[in-house]
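The structure's right below; bear with me while I get my questions together.
Of the protein chains in this complex, one is absent; all others appear in place.
Let's turn to chain A:
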Amino acid sequence: MHDDVILKISNVSKSFGPVRALRGVDFELRRGEIHALAGENGAGKSTLMNIIDGILQPDGGEILWEGQPVRIASPNAAQELGIGLVHQEIALCPDISVAENMFMAVTNRSRRFLMDVGSLKQRARAVLGQLCDIDPGAIVRDLPISHQQLVEIAKALTLDCKVLILDEPTAALTEREAQTLFGIMRRLSAQGISIIYISHRMVEIFDNCDRVSVFRDGQYITTAPISEITPSGVVNAMVGREIGTLYPPKQAADTRTEEVIFEVRNLTETTRFKDVSFALRRGEILGIAGLIGSGRSEIVKGICRLEGDVSGEVLLDGKPLQLRHYGDSIAAGLVYLSEDRKGDGLFLERSIAENVSALDLRHVSSAAGLIETDREIELARSLGAKLNLKYGRLSDPVSSLSGGNQQKVAIGKMLSVNPRLIFLDEPTRGVDVGAKSEIHRILRELASEGVGTVVISSELPELIGLCDRVLVVREGRIAGEVAGDRMTEENIMRLASGLEAAPQPTLNA
């Protein structure tokens, strides 16, 4: 079956300084298969993909392309072989059009003096048409993130590749867009194109892939056909131990109370949401669901006065709060965990300790306004212990941590001010399975300690597994609420999309 294998990696190693990112890993990709790659963050998936795409050079080992040993010196060399990589992070030029972005490589190789904008657009439209309705003339900056992600994928499709690598492509996509993508993946594989699919979502792997390879701590663990392994088998291989129940237990019936700790009445913003009212009871975790662009994050940011021109009442313990800006909100005990940890949640190049203390420096400073480093370190140390943070030194920059641990620093930052209420926007995005269930456990503990806990998530199983009650937002309004037995993916999706007739997210730029 040797000619069946298009790409074979054997015994490849890669170190970054003292960190051994890959230790003699093997990997085999057959022609026309959809091959899932699973592993926690830091397992070495991205390093391996960067080696296959020529971005990184291995320290040792062999790469066989169609049976021949090759050296992939650069992404350009990878493209010439027929390898296309769609990065997890969007890497488009925001100020030029979709079509020009898609054909950047072609334009780069072109020997012609002028670009033929018309034909670029036409070719772009042909490729985009398979994915969704995006105007090839639109400027990338004006597109929502999910469409930018689709442009990235379309860009890779233009390369006529034999191997397509998709690194967590659905992280920013809506359910419908993800399904479209899966359809395209299956069509490409029928045409003989091999796909390496990286995802943390077991459902996607098991619904769409042929085989799965698991990595852990820079080592290759196993490869199995999807039909011969179970999701929990994959998860156990990823973490190297049995993960008990995926979610912490819900609020116990006997601790349930009607005591409202936080309430929002008729919150309205000029354009993004209207007449939002809800209440939060002591001890419960409240979920907020909604499609991307529905206004779910905007509502929470509006409550905290992070953005928007907001009117309406916000009550904590029955007392109305007068909030003018986010500083007031923090002082009142309302804090917000950003969905974009790297973009606006953390100061990546500053130390762990300096990140944890950032919300209110008064906790770590003297009356004269001087920071007391000992107290700052102590604060980070105690919160780090509470959150089970894995770190070298607290003076290390946050960028040195894995995604899950970065997220714990971000959560530690929220907890440093002893908040009354925390809003968490996608608290486990890009976080590996182990850290994810730890974060869930922490949130449950916080809620039972009486800290109001509100979770926004695009991942419906997470909302259903974690929360006691879920509000569904659609087009800037609360479309409904589900709890108990009614908390199912189907019910939430029906509310989020407006019953059966899910309106297409309007985008005709």
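One rule holds for everything that comes next: a contact is a pair of C-beta atoms (placed from the backbone, for glycine too) under 8 Å apart; a residue touches a chain by one contact, two chains touch by 3 or more; residues count from 1.
The definition used in the following text is that contacts and distances are computed from a predicted model.
K.L.:
With one chain of the assembly withheld, which option in "Autoinducer 2 import system permease protein LsrD", "Dihydroorotate dehydrogenase", "Sarcosine oxidase subunit alpha family protein" or "3-oxoacid CoA-transferase subunit A" matches that chain's UniProt protein name?
P.N.:
Protein name of the absent chain (UniProt record): "Autoinducer 2 import system permease protein LsrD".
K.L.:
Touching the absent chain in the whole complex: find that residue among A:R71, A:R141, A:R362 or A:R486.
P.N.:
Of the candidates A:R71, A:R141, A:R362 or A:R486, A:R362 is in touch with the missing chain.
K.L.:
Please pick, from A:R141, A:R393 or A:R486, the residue that touches the omitted chain in the full complex.
P.N.:
A:R393
K.L.:
Which of these, A:M102, A:L346, A:I442 or A:L495, touches the one chain of the complex that we don't see?
P.N.:
Of these options, the touching residue for the absent chain is A:L346.
K.L.:
Would you write out the residues of chain A that touch the absent chain, in ascending order?
P.N.:
Looking at chain A, the ones touching the missing chain are residues 16-17, 19, 21, 42, 47, 306, 325-327, 329-330, 336, 338, 343-351, 354, 358-362, 365, 369-371, 392-397, 399-400, 402, 413.
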